[in-house]
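One protein chain omitted, others in place.
Chains here go by letter, A and B, matching the order in which they are written, and residues are numbered from 1 within each.
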Amino acid sequence: MRGLIQESVIPDEGLPLDGLAGRAHRGPRGALSWLRANLLTGFGGVLLLVFFGAGLLGPWLEAHQPDTLYPLSVLQAPGGDFPFGTDDLGRDLLSRILSGIRVSLSIGVGSIAVSLAAGAGLGALAGYFGGWLDALVMRVMDVIVAFPAILLAIALMTMLGGSLVNVALAIAIIYVPIFARIMRASVLSVRREQYVEAAESLGAGHARILIRHVIPNSASPILVQISLAISDAILIEAALSYLGLGVNPPTPSLGGLLIEGQGFMTTQPWMVIYPGLALTLGVFGFNLVGDSLRDLLDPRQRRR
Amino acid sequence: MGMRTYIISRLLLTFPTLFGISVVAFLTIHLIPGNIVEVMLGTRSDVTPQQIAQLNSVYGIDKPLWQQYATWAGNVLHGDLGFSLRTGLPVTTLLGSALQVTGELTLLAIILALLIALPLGTYSAVRGGGLGDSVGRLVSLLALSIPTFWLGTLLILFVSLYIPWLSSFTFVPFFDNPIKNLQIMILPAATLALGLAAILMRMTRAAMLDVLGKDYLRTARAKGLRSSRVLMKHALRNAMLPVLTIIGLQVGYLVGGAVVVENVFTLPGVGRLVVQGIEQRDYPLVQSIVFVVAALVILINLLVDLCYAWIDPRIRYS
Partner (left out) sequence: MTGLSWGRRRLALALIVLGSLLICAVPGQTGHAAKAGGTLTIGATSDALTLDPTVTTDEASGPVENLLFNSLVKLNDKVQIVPDLASSWTISPAGTTYTFHLRSGVKFHDGTIMTAGDVAASLARLRDPATKSPWASFFTDVSAVSTPNSTTIVIKLSQPYGPFLAVLASFLSVSSANFVTTHKGNLTRVEDGTGPYKLKSWVPNTSITLVKNPNYFVAGQPHFDTVVFQVIPSDASRVAALRTGQIQFAAFIDPIYFPQVKQVQSAGQAKIVHVLDINYHMFGFNTKRKPFDNPLVRLALSYAINRGQILKAAGQDQGVVSGLLTPALASWALPVSKYAPYTTNLAKAKQLLAQAGYPHGFSFSIMASHFLPSDYTAAEIIQQQLAPLGIKATIATTEWGVYVHDWVVRNFDSFTGENGDWTDPDLAMYAALHTGGSTNAFQFSDPTIDKLLDQARAATSVATRKALYDQIQLRLVNDGGPMIYTYASYWDYAMSPNLVGFTYIPRASYQGLIGASFQ
């Protein structure tokens, strides 16, 4: 699900062209739809706040520890002492979901942070120095992109074993090409600008050009991409947990909770419904924010 | 740079990429701890070390890695994808029958997605702005946020409880029994179609907006042609090209989604074949299939890039 459409229309040689996905979202009633767009961003932002809040404040919100067994209350339906019910070992589902949110978030944010650092770094290098370095880096990126994300993740996880760090690393690798491409395209288009050539001939250093021109230029597509990538990362990790290759207990991610609940699906559906809902809402929040950011920040949008 | 030069340079660049893919495909499966013999024998067989050595040589895994790579790569270049270590069947046969399943799954998913996306996207573009538009965006983003395996699991649950006649467990090829086949495929295809429909809907909307704003349409309208006919004839036709291109680019998403969906619904497709192959360390099977899939993705992307370069000459200049 690599960041929806945006990524795919960034050709090797420069920033996206006009038309297609970049086109104006705004209808004739510019002001009103700006408001609506902001409403969506607002809604997304609220969802994210709730998600983050639940994750961060979890330890204080949960009534029970996520890994404490209550053997006398096995497989209880939601209600009373256990608002979301219990699982087959008598563990409180709500607490597990809260800690699961924490795990999913840390993987999502952590992996993308690593990916951003590595990808942007590589992309900047490639775009700046060009030549064989550029060709090499981009070919490596092509190779990574060619593999369906999930297969790459499966192979990496089987190799590395299930742990928070390994999952984050595996997902990070998948996203490096995307950030690399954005950064590289940004560097390329900036360098072509005449005022940059002028600045260079006046002796401005690489660092100055990077900071004053490249980074602001690439900021918006990267910001958009971050939000979408985090949501994607959370989903990939959930899929990995589903296949048994995710994070270790006793702190399963939301995906891990889903696989735990599968065997009991027909008789204790809450074990599958609640974790899935939490997952969907979190990802939805990230997607909303990312999408709205794209609307607001993308300079090509500023038409009409 | 002329078109011809561009094509040649892109084609040349594909070769190192394909080489890189083959190495990665080979290494990833071989670097995973555990080999086919160990998986086969498990933890309870009373086997002597000599027999393990013999089995290792039967499966060719006692040779140095570079030699195994060379043998495999050489065969692939000749079109020989090798034999599955586990079942002894040729990989081409296994891939062939699995591709039929995955191919049908993706085709059905695309059809379903288009059926949902085209009308909704068009409607959204025509109405433009307003509450309907926002709701549309909300819904499409929500559709993209639902984890595929969760959706699949919920659908299975729902169907088994409320529509039992729709549940079916053994795959029947379409040409053997179309009804039974569709009975099996409809749920997984719908699961896969949801995310794709969301993407396509937004695509359709954007493309339709683009086209609707064009001058010649305004002229046609001014000439008095009825709105709906204008729409259908010109707008949609012009909007289709970008929509179709996007489908091609979403191959990666579809393949990844297929892997998950096939595992949830236990369909004998390529996704399931590869995942099982990894579990069993069936080296030739996994290597060849992963390479073929990745190569296909590269080639499709190459085709799309070439089309873009043809349409917009600016892209050819670096």
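As a convention for this text, a residue touches a chain if its C-beta (ideal position, glycine included) is under 8 Å from a C-beta of that chain, and two chains touch if they have at least 3 such contacts.
Small disclaimer: the values here were computed from a predicted structure and weren't measured.
Touch with the chain omitted from the figure is made, among B:F26, B:F171, B:Y253 or B:F291, by B:F171. Considering the whole complex, the residue from A:L89, A:L133 or A:I215 that touches the absent chain is A:L89.
Among A:Q76, A:T158 or A:S227, only A:T158 touches the chain left out of the display.
In the full complex, chain B contacts the hidden chain through residues 32-35, 38-49, 51, 54-55, 58, 86-89, 94, 97, 156, 160, 164, 167, 169-171, 266, 268, 279-281. Along chain A, the points of touch with the absent chain fall at residues 67-69, 71, 74, 88-90, 158, 161-162, 244-246, 248-250, 259, 263-267.
One rule holds in what follows: only the chains that are shown with their structure count from here on.
The part of chain A that touches chain B in the complex is made up of residues 1-2, 4-5, 8, 11-14, 17, 19-21, 23-29, 32-33, 36-37, 39-40, 43, 135, 139-140, 142-143, 145-152, 154-156, 158-159, 231, 235, 238-239, 242-243, 255, 258, 262, 265-266, 269, 272-273, 276, 279-281, 283-284, 287-288, 291. Chain B meets chain A in the complex at residues 13, 16-17, 20-21, 24-25, 28-29, 31-33, 128-131, 133-134, 137-138, 141-142, 144-150, 153-154, 156-157, 160-161, 195, 199, 202-203, 206-207, 209-210, 242, 246, 249-250, 252-253, 255-257, 259-260, 263, 274-275, 278, 290, 293-295, 297-298, 305, 308, 312, 314-318.
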